[in-house]
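Let's look at subunit A:
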Amino acid sequence: MESINALFDQFTEALDENDKSKAISVFQKALSSSDLSIPMLYEHLLAPSLNHIASNSKDQEIPIWKEHLASSTVRTALELSYPRVLTDQQPKTGQRALVFCLEEEYHELGARMTADYLTLLGFETYFIGANTPRKDILEAIKFFNPNVVCISVTNYFHLSRLHDLIVKLPENRPFKLIVGGYAVHHSSNVEELVKADFYANSFDDLKIIKEAIL
Partner candidate 1 sequence: MGNIINLSKVSKIYGTAVKTQVLYDVDLAIKPKSFNGIIGASGSGKSTLLNIVGTLDRPTFGEVEINGIRTDQMKKNDLAKLRNETIGFIFQFHYLLPEFTAFENVLMPHFIKGQKFDKRMNDRAHELMELVGLSKVKNNLAGNMSGGQQQRTAIARALINNPRIILADEPTGNLDSETTEVIYDLLRDINKKLETTFVIITHDRRIAEKTDRIIEIKDGRIYNDFSRI
Partner candidate 2 sequence: MKLAFRIALRFLSSNKGQTFLITLGIAIGISVQIFIGSLIEGLQISLLDTTIGRSSHITIAASEKNEPFNDYEAVLNQLSNQVEKMTPTLTGGAFIKTDDKTNQILLRGFDLASADQIYRFSEAVLEGGRLPAPGTNEVLMGVTLSEDYNIEIGDTLEILSPAGQLTEIKVVGFFDLEVAAINASWVVSGLDLSRTVFDFDENQVTALESQIEEPFDSDLIATQMQTDVNREDLRFDDWKAQNEALLSGLSGQSTSSLMIQVFVVISVVLGIASVLAISVLQKSRQIGILKAMGINDRTSSLVFLFQGFLLGILGGLLGILFGLGLLVVFSKFALNPDGTPVVPIFINYRFMMLSGLIAVVSSTFASIIPALKSRKLSPIEVIKNG
């Protein structure tokens, strides 16, 4: 079997060439390998390839349309992964998890991966998606009554909104709040200002958190 690094190179090359079918066939090849776990595929293939493309990490020249094209390819890859996620799922914990992004936050892929991780870890997971208004977040929390609420923030501007939301949540809330995403881990002062129960950056972080909760 090819190494994850070789697959990453092929996948990014296909993204660079705007060749979706090639990228997806590379990913399917990787997905079919039982050596490569879902977190591995996400954390060593999909996420870095997106960062590679994303304009805010490398040179400014990459146009937004290309970034969107790459996102769409990665989204397809994620959809293709879901059956595998269900197959690999650990014994159910009986706990519910709610995953979403804040209002005006359109970068949902991170949240999507997080949702899959939580599913893998045996949570009953509800992924609401990008750009969720606060009112709807509160309604969803009421409706699902989750044990874990997971918020992903990619753009650091939305940290302010995250702060606002957390302040609005009741003091003794009946769920654990986990925040993560690019902005949470690449900005100063987040842990001082944003009082979440956990800060997660990877599948391993979530695993530790799960142990802490249960």
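Regarding selection, all candidates are chains of the complex that A comes from, given by their letters.
Basically, a residue touches a chain if its C-beta (ideal position, glycine included) is under 8 Å from a C-beta of that chain, and two chains touch if they have at least 3 such contacts; residues count from 1.
Quick caveat, the model's predicted, so the values are computed rather than measured.
> Hey, among 1 or 2, which one's touching subunit A in this complex?
1
> Which bits of subunit A are touching candidate 1 when the two form their complex?
Contact set of subunit A toward candidate 1: 104, 155-157, 159-160, 163, 183, 186-190, 193.
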